[in-house]
Structure formats: structure tokens, C-alpha cells
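A single protein chain has been removed from this complex, and every other one stays in its place.
Note that the chains are named A and B in the order they appear, and that numbering of residues resets to 1 at the start of each chain.
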Amino acid sequence: SRGEMAKLTQLIDDEVFRAYATYAGIVLLKMMLMSLITAYFRITRKAFANPEDTASFGKGESAKKYMRTDPDVERVRRGHLNDLENIVPFVGIGLLYALSGPELSTALLHFRIFTVARILHTFAYLIPLPQPGRGLSWAVGYSVTFSMAYKVLKTAWLL
Amino acid sequence: SRGEMAKLTQLIDDEVFRAYATYAGIVLLKMMLMSLITAYFRITRKAFANPEDTASFGKGESAKKYMRTDPDVERVRRGHLNDLENIVPFVGIGLLYALSGPELSTALLHFRIFTVARILHTFAYLIPLPQPGRGLSWAVGYSVTFSMAYKVLKTAWLL
Partner (left out) sequence: SRGEMAKLTQLIDDEVFRAYATYAGIVLLKMMLMSLITAYFRITRKAFANPEDTASFGKGESAKKYMRTDPDVERVRRGHLNDLENIVPFVGIGLLYALSGPELSTALLHFRIFTVARILHTFAYLIPLPQPGRGLSWAVGYSVTFSMAYKVLKTAWLL
């Protein structure tokens, strides 16, 4: 019935799920921010990947010289790809983890540590900080996702 | 009980969730299509990234010359990566948005605009269209995801 169906969409009322939605939203927005930073560096460094992006700088050779790679642009792009490689597994495994019945306090601990670690990772990458700053922040986020995956597989295991 | 559990999997009966499933399915299939287009250009342009992929063209130097980058292949690959950077956040945030209790009409508006924008983005990238065609279609999709994230965080916020 309609009444029963309505309830099913109130998953968002569950506190663990609300916490998941909040932190997943934050880290996905942080990942999306990398696109804007890439655009900022491409425009200020005048370093583009597509001929049509340089058309406003003139025609022919005068525009062609802006078809190049730039160390700052490439650095942001590596940070963005690293986010895809790490935030996407967090969002996928985190959803299953939130549905696997963890304590709210344990779940919050996982979500908070991951989110802080990935924000630090971005600063470590873009400033850049000397190693092992970036390596450690990466490892912390990785470990949190691994810990959530362990809980998911222990709870759900059905091969 | 079994009866109650069965209901939980009927999320798919909720209209907002059905709309989400439809549009998420469409944009994920569109993203997957990029793999086929990449393969098409790699084969027709004879431009490969792995030595084992060129073995059918002969041995040694005659095959080695096909280990190269090609502008058309690289263009499709950039489009594919841009899809990963934008469609993946849409799918993740869109799921949370669909569970946050939006009006069906508002949800449909978000899903439809995003889907049309990303299909236009692919055409703008592959034809290619002059700027700001690609830039605008990217910005529209980005804004829709941002709008959904705002609704999710406003509804779920629990830090």
C-alpha cells in the first residue's frame, strides 16, 4: 500500500543513515571541487587539452601554444583521480556498512576519520606537503574503508 | 519476518526511487558506452596502449608502431574520465536525494536536466562543438548535482 511504501523512503530518518548521507555528501562535494580547481589552473596557467578550448586566444599557432600540460594542472588532476580511486569505494562500501547495523558512535568514528583524512590528503597534495604527509592521510582513509568492508562482509556474507 | 523483509526490497515501487533508478541506469549506460567508442577508435585508428593488443598486426617493429596515442582516442578517453568525475557523484548523491523525500516533480526535473546535459556534453566533446557548448553542458550537470547535495545535507545533516 501507499502508506507502507512511504515508510521505505524514510531510510533518511535512521540516524546512522543520516550520518552516512551527511559525510558521503561532504566527500563527494569535495571531490567535485577538484573540477573547479582544475579549471582555475587551466585558465590561469593557460594549459588546455582540447583545441576548441583555446579558440578564444586566437587562431592557428598563437592558440596552439596553449595546448600543453602544466605541472600545477597535472597535480590537481592526480589529486582528482586519487579521490575517484578512494572516495568512490568509501561511498559504495559506506552505504552497505550503514545498512549493516553498526552502532551510531562506531559509524560516526569511521565517517569522521575518513572525511578528515581525505580533506588533509587534498591539502597535502595541492600545497604540497612533504611526505609522508600525503601518504599517511591516504593510508588512514584506505584503512577506514577497509574496516567498513570487513564489517559488511562479516554481516552480509552470502557467496 | 519474511513478509516485512520482502517489503524492504520494494523500494523500487516508490515513484521517486523508480525515476532515480531509470535516470541513473541511463547515465551509467551512457558512461559505459564510452568504452565501446574508445575501442572503436583504437581499432580504426590503430592506436593501442598495450603491446599484447597489437600482436595480431605482426611481430616486432611492424606491431610496435601501433603502440601510440591518437588525438581521437585521447578525446574519447577525456570524455570518459569527465563522465566518471561527474556521473559518479550524480549517482551517489542522487540516491541519497531520492531517499530524502523530494516531490516527484522536483526530482524528475533534476534527473531530466542532468541526463540531457550529460548527453549533450558527450556530443559537444566528441563532435567537437565550439566552446562554450561543452562548458555549459558540464556546468548544468554540475549545478544539478550540487542542488541535490544541498537538499540531502539539509535533510540528513548529522555530523
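A few notes on this one:
Simple rule for what comes next: a residue touches a chain if its C-beta (ideal position, glycine included) is under 8 Å from a C-beta of that chain, and two chains touch if they have at least 3 such contacts.
Worth saying up front: this structure is predicted, and the values here are computed from it rather than measured.
Displayed chains that the missing chain touches over the full complex: A, B (touch as defined at the top). Across the entire complex, the residue among A:Lys30, A:Arg45, A:Arg75 or A:Arg112 in touch with the chain not shown is A:Arg75.
Residue A:Val152 is the one among A:Met31, A:Ala117 or A:Val152 that touches the chain missing from this view. The hidden chain makes contact, of the residues B:Ala49, B:Ile127 or B:Leu159, with B:Ala49.
Residue positions on chain A in contact with the hidden chain: 7-8, 10-11, 13-14, 16-17, 75, 78, 84-86, 88-89, 92-93, 95-96, 98-101, 128-131, 134, 142, 145-146, 149, 152-153, 155-159, in rising order. Those residues of chain B that touch the chain absent from the view are 4-6, 8-12, 15, 17-19, 21-22, 24-26, 28-29, 31-32, 34-35, 49-50, 52-53, 55-56, 80, 84, 88, 91, 95, 112.
As a convention for this text, only the chains that are shown with their structure count from here on.
Centre-to-centre separation of chain A and chain B, using mean CA positions: 16 Å.
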